[in-house]
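A single protein chain has been removed from this complex, and every other one stays in its place.
Letters are used for the chains, namely A and B, taken in the order the chains are written, and counting of residues starts over at 1 for each.
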Amino acid sequence: MAINLDPKTPSGDLKDKWSKHKFESKLVNPANKRKFTVIVVGTGLAGGSAAATLAELGYNVLSFCIQDSARRAHSIAAQGGINAAKNYPNDGDSVKRLFYDTIKGGDYRSREANVYRLAEVSTNIIDQMVSQGVPFAREYGGYLDNRSFGGAQVSRTFYARGQTGQQLLLGCYSGMMKMVSKGKIKMFNRREMMDLVTINGKARGIIVRNLITGELERYAADAVLLCTGGYGNVFYLSTNAMASNASAAWRCYKRGAAFANPCFTQIHPTCIPVHGDYQSKLTLMSESLRNDGRVWVPKKPNDTRKPAEIPDDERDYYLERVYPSFGNLAPRDISSRQAKYRYDEGKGVGPTKQAVYLDFRDAIARDGKEVIAGRYGNLFEMYERITGDDPYKTPMMIYPAVHYTMGGLWVDYNLQSTVPGLHVLGEANFSDHGANRLGASALMQGLADGYFVIPSTISHYLASTPLEKVTTEAKEFKDAEEAVRIQTSKLLGIKGKQTVDTFHKKLGHYMWDYVGMSRNEAGLKKAIDGIRKLREEFWQDVNVPGDTGNFNLELHKATRVADFLELGELMALDALERNESCGGHFREEYQTPDGEAQRDDANFAHAAVWEYTGPNSSPIRHKEELKFEYVQLATRSYK
Amino acid sequence: MSSETMTLNLKIWRQKNAQTEGKLVDYRVDHVSPDMSFLEMIDVLNEQLVRKGEDPIAFDHDCREGICGMCSMMIDGKAHGGYKNTTTCQVHMRLYKNGDTIVIEPFRAQAFPLIKDLAVDRGAIDKVMMAGGYITANTGNAPDANAMLIPKPVADEAMDAAACIGCGACVASCPNGSGMLFMGAKISQLAVLPQGEPEAPRRALNMVHTHDGLGFGNCTNHAECEATCPKGISIEHIARMNREYLKAAFTYHEKTRSEGGA
Partner (left out) sequence: MVTSAMNHYCKSSIGRKQLIAVTGLLLCGFLVGHLTGNFLLLVGPDAFNIYAHKLASLGAVLYLIEAGLAALFLGHLGLAIKLNMENMKAKGKYQQKTRTGRGTTIASQTMPITGLVLFIFLILHLCSIKFGSHYETTVDGVLMRDLYRTTLEYFRSTGATAWYVFAMICAAVHTSHGFASAFQTMGWNHGKYFKNVKRLGLIYAILVGGGFAFISIWCHMKGV
């Protein structure tokens, strides 16, 4: 199958590309919009904003979500804030600077035109969300307040307490509910996408499982928008929600949508450590804690003394030691990796040793408990609720955890995948963050895609593509449904000895140990081999109780894990092929003498785009060369 | 962090679906670590059940960090366990002692029909939201975000109300099964903000009337909702809703007009 990786980047000057493109895009006239139906899978910031906006424009929208309500999508858990180049604080911000910071933060592995557009529409997002009643933090004078975030020298982050994601999502959700009440959005809750249906090479529908009844359902449309988030749960333990999964994207991949940069995952340095094998998820502690907390481990390996009993000269404040100028505020990928090195040296702390201290003793002594409580009180409370330790008295224990996936389905400038009609928005696509995402940029991207990009590009697709009438009685629908049915009965029929979670945990260990914070050739090969064997074992020995005609949570998990077992291998393969270190991808073979990431722009300034070729053959690695016309490639240094 | 483990006796509500009768079933869980979350303890039990070939307990959960509002459960008769500002997923087992018996039931209310075991259908919350829990601001209309000044205390008040996670604990813990707290929170949030003002009367009327038709009970000011709300939302927001509703009922008038034109 020939694969078309034309990014369709508009010509012209960087800052004019988007307006030029919008002008050149074909429009659907208002009376005709009601003749088109668009499927939107997922109701997070990308899906919610897209569904509401397309419905407002007059399209018929079918919206699907896996939870019991659109309001629960995992965008809700984002804490810190959302970036926008408003330059309200008058500190020198601009669209160009946000563009530049994002490209650099992504370690020069993203597409210039896409990132510029993201920065350009960022300001509209804030306007839009405020008009919908999102209670962003304000000054006494009534103006919006900003805070600063990692990777930027300006204050451009808007926030609503520590619940920015929640407030933005509820804004999108309320917009959706408005359009549901007007009949323009049909909402389908507790549905999980099981397959994409393509007819004549174009995405024309989906097969979903009704999670309550277990029934498979078919839905036809003129275009499909995939807004299903990232695949961090392939690691089993991550900061993702329990239902977050890769299946929808993975099924699209198998239907011809190419998958780009699967190995680009972001590991967040400040999470509450794992404390037992029963653990189901990891909780993030805001990065802002590193403004006042000092990160350290004991100098002596296997030191079992209590932290208070370890004198200062026996502590290794390793971030301050290795990065004297950035110290405890070194970027996410670097801080995470350093914590791993300490663990590898046997200097980890706590019962599992997979932790380092984040100590507020000095900050409390310097500023007083009141001041520290004012800044981090709610976080300290949350930490104490989970761990039972009081961070005012004893240092926090933290460890890195999987947080976000920059990779995803490949899309062009129009957010269209390699399957015509299948558009991919938000974390599910690969487009804007390169090899590393900056804090407070995920919310921005999801909303930019849904509110401002897709309404324009989808109309062009619908107006310029001949779309024959299809119904769910078409053969392609029946075949796709049958394939899902066969897979389901196969899973239910194995009745082996191991639970789904057992496999998921084993997969997680492979991923975390070999495809995690730092990777090497031998480890990646081991992972690929191990995951393959694990997959075979899964299909012989998994135990999925019950049947389809019920609210069968084990079955739901099993189908997701089956896909994770395939995706994990592709991630390892991608990491193995990328012989350089960049952003979240650190290959031990490619580092500078002092242990920093070494990019290889001559050979790897491209997106690796994987094409599925069938169950028994290896995927093909294509390249989309990244052209940098407006920024100069430079090495990131934080020493 | 403690390494000692506990044995707990659970009485969990099992019900195959809405049509069948349910009952409390006894389970024993060993090796419960005090560091586990409540839901992880249920995970462990479910693993045991699956290994034995039994049907695991169905329960709703997702983010497990207290923000999505998906987890529910009445723990010993209290929504989310009754701990201050805590959702079920954030309840940790160190709050219990070895040998404790814990009764776990679903969120119950006429407006929340049961799906299976501990999972209920909270779609009524969405329906109330559809009736007006929004500001009609279509994409693209918005003026500059700083064009409308909102004093900090007003933004803070709106944020207090907006913190609602839509979990339904207020409904489940209300002796009357009333949905006034979550509805009041939304009406109040949008009523204090200047952006929400143009639609405020219409919103209050439509949401309240929709709420009444969904099988929710009436508020009799027990304030159990406020005590149990994992986000600490105050019944002051119900009072504001009452005010808004009263004002709207006596002043709001909308004629049907033809919108024809050249």
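Operating definition for what follows: a contact is a pair of C-beta atoms (placed from the backbone, for glycine too) under 8 Å apart; a residue touches a chain by one contact, two chains touch by 3 or more.
None of the values given here were measured: they were computed from a predicted structure.
Colleague: Could you list, sorted by label, every displayed chain in contact with the chain left out?
Modeller: The chain that is not shown touches these displayed chains: B.
Colleague: Could you please point out the chain B residues that touch the chain left off the display?
Modeller: The missing chain touches chain B at positions 74, 76-78, 82, 105, 108-111, 173-178, 180, 202, 205-206, 208-209, 211-212, 215-228, 234-236, 238-246, 248-250, 252-256.
Following the convention adopted for this analysis, only the chains that are shown with their structure count from here on.
Colleague: Mind checking the centre-to-centre distance between chain A and chain B? Centres are C-alpha means, answer in whole Å.
Modeller: 27
Colleague: In the complex of these two chains, what residues of chain A are touching chain B?
Modeller: 49, 52-53, 56, 67-72, 74, 76-77, 86, 88, 124, 126-144, 160-161, 163, 165-167, 170, 173-175, 177-178, 180-181, 187, 189, 212, 239, 241-243, 275-276, 278-281, 283-284, 350-351, 382, 385-389, 451-452, 455, 499, 501, 543, 545-546, 550-551, 553-554
Colleague: State the interface residues of chain B toward chain A in the complex, per the touch definition above.
Modeller: The contact residues of chain B facing chain A are 1-3, 16-17, 33-37, 39-40, 43-44, 47, 50-51, 53-56, 58, 60-70, 86, 90, 92, 94, 115-116, 119, 121-123, 125-126, 129-131, 133-146, 148-152, 154-156, 158-159, 162-163, 165-166, 189-190, 193, 195-196.
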